[in-house]
Structures are given as structure tokens and as C-alpha cells.
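Only one protein chain is missing from this complex, and each of the others stays in its spot.
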């Protein structure tokens, strides 16, 4: 399985990353991507910027562990996770999760699993800048609930080719 | 909600379509894409090409009806469905479903719903060309099962802005 | 009334569309399939297993029990395999 994991300050080209994920693979039939974008407003108030702090070292290791877990649960051919840190302005991409498989259900499920993980357990913190000041984003109950659905014993699949 | 539905013989630029889906939207926080790709082999045998036949008129109308249904079920900001017909060679994109929302669960669920629909109920038929000859692809039981999960009464959401 | 055929139904029948005028006793899609299957070898082959044949009347999916009265366009095809 082709795995790319990067944490970076710089912007990146989603299309190029997806192309790299599937390049030269004869068996990829399905590619699912999730792109998280910095919104321009929240609760009706304009957002000036979003700053993402992370725990270097732990973030990479934890993401790698969850990509490995996804590859045990589903027959994946490739996974790309790129998460930015630093200050982002509205419209900028925060995170990309891309999954490739022979089958669409595996690609969808793995992308959702990784996003639920990133939202609730990966060591990143968001601070939002508005005209009224800077505030740290609180954890969302809905995200925790979404993440919990994966905690049942995973259905192991036959090792992917 | 921004809706793009196209059935076409020509290849298209996935990145440009996704960019168009979110252009100028301040409220998009999540974009999910599904890209279906013509595989190069099936059951270990090389695939020379795939030919997609469709029912003109019915396919467009049916897809539009299901995009409308998705927008009732989930708070979507945009949906793009592009499905090719004619002869495709391995590596070529067959279908793109892209969904945009403020929230990732809506974007994921709508993309899966539309793909399950396209796989089982949209009037398209695939014929695969191998060295051993041409054969029409049979319907997959797993696809029917996936589509059936949406047949419970949908959870209606508050009208999206 | 106009009939359309797609995929291997089209290949077996040997044409993609035709105009037909079924007798009065043919009231439902299922009866129309049975009537078509008796029109010749190519039709018998196309409709040999009616369970796998899907139908649409005026571009909406219908079941075998659907009435054909008033239909402008009836299409027959195998299970769909898009996406």
C-alpha cells in the first residue's frame, strides 16, 4: 500500500497529490478524497484566519498508526494524509485525506474513519481569529460521537494484494 | 445549492470541477469527492477497454432527481455529478461525484448515497473488453445491498441556507 | 408505442428501438415481456429470463405489474451497472 503522510505549513496541490496516489496502479477503481477548507464565517461572524497548532512527533506517529489501522480494516491500495499547521486564511485547504481501493465502500469507509480520527484524537488545536478576538475552537460532541462508532472490534479483511 | 450534472463522452478535469463547486462559497468547510476509475484488470485478466451505454434523457432526469433527494436529506451547498459514456481505457475516470457542505458528515453521506444510486439504479451499462472477448458486467449483489440502506425514511434536515 | 432496448437486451433483440402495437390482452409490463418473447427467436433469447429484465415507462423505473396503457416509451434493459 502506498502511504503518504505529511504535516506542513505550506499549501499543496490536491490534484497532484491525488494523481500521485493512483499513478501506475492498475487495480485502483475508486478514489475518495476529503478536503477540509477554512470557512469564511462561523455563526454569522466573519473569520479572519485560523491558526493550527500541533504536537510535532506525536501527530505524525499517531496518524501513521491510524493509517495502519485503516489498512487492516479495509482493502486499501493507497492512503494520503496531509495536514497543515500554522496560520491559514479562509478558502485555504486545512487537510486532505485521500484513499484508493478496488472498491468504493472500502475507500469511503477508510476516509471517514481517518477524518473522524483526525477531528477527535490527532494532536491538533485550532484557534480562530475574528474581529471580536482570538478563541480556541472547542471540541464538538458530534465529532466524538462520530469517532466512537469505530471503537467496536474491526472487521478484519483478507490481506490486500 | 450549486448543482452540476453532466453526461458526456469527453474526458474532464476533476480538479477544475471541484474548484468550480466551491468557488466563491464562504460556507464550504468540507468537500468529498468520489472518482471511479477504469481498472486495468479484473479477476487477474487485463482489461482492454470499458464501454458505457446509457439511456439518454432518463439518465439525466434520474440523476437530477437523486441529487434533489440528497439535498433534502443533508445540508449540502453544492453537488457535481459527471458520468462518462462511450469507450474508456484503463486509468480513465468514469464518474465523479463531488459534494460540498459546511459539515463533513453531510458531504460523506451524500456522496455515498449518490454513488450507491449510480451503481444500482441509474440507467448505465458497462461492457468490458478483454482478450477473451466482450462481456456485459453483471450487477453486484453488494451494490444492491449498499443501495438498500438508504430506503428507510430519510432524516429530513432544516432547509440549508 | 415505442420500445427501447439497452445493453445485452438490445444486442439480443438486434435493434435499439421499434414501434409496436400489442393486442388488447397485453395490459402490463410483464404481459408485454411475455408477448415479446413469442415474437421470434431473438426476442425469446432476449427475454428468456424475465426476472433479470428491468423496465422503464416514460423514463421512470416500473415493476412488471405496471400498466402499459398510455405509455409513450417503454424501455427494457438488464440490471444497471453504472458508476
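Per-chain numbering from 1; labels A, B and C assigned in written order.
As a working rule, a residue touches a chain if its C-beta (ideal position, glycine included) is under 8 Å from a C-beta of that chain, and two chains touch if they have at least 3 such contacts.
Predicted model only: the values in this text are computed from it and were never measured.
Asks: Write out, one label after another, the shown chains that touch the chain missing from the document.
Replies: Hidden chain, whole complex, touched shown chains: A.
Asks: For the chain left out of this view, which of A:58, A:72, A:89 or A:142 touches it?
Replies: Reading the full complex, the residue touching the unseen chain is A:58.
Asks: Among A:14, A:47, A:98 or A:115, exactly one should touch the missing chain; which is it?
Replies: Result: among the candidates, A:115 touches the missing chain.
Asks: Which residue among A:73, A:87 or A:126 touches the omitted chain?
Replies: Checking each option in A:73, A:87 or A:126, the one touching the absent chain turns out to be A:126.
Asks: Which positions on chain A touch the chain that was left off?
Replies: Against the missing chain, chain A presents residues 36, 52-55, 57-58, 61-62, 83, 94-95, 115, 118-127, 136-140.
We adopt the following convention: only the chains that are shown with their structure count from here on.
Asks: Hopping along touching chains only, can you work out the least number of steps from chain B to chain C?
Replies: 1
Asks: Based on CA centres, what chain would you say lies at the far end from chain C?
Replies: It is A.
Asks: Counting only Cα atoms for the centres, state how far chain B is from chain C in Å.
Replies: For chain B versus chain C, the centre distance works out to 27 Å.
Asks: Mind pulling the residue numbers of chain A that touch at least two other chains?
Replies: Chain A, residues with two or more chain partners: 104.
Asks: Multi-chain contacts in chain C: which residues touch at least two other chains?
Replies: If we look for residues of chain C contacting two or more partner chains, we find 83.
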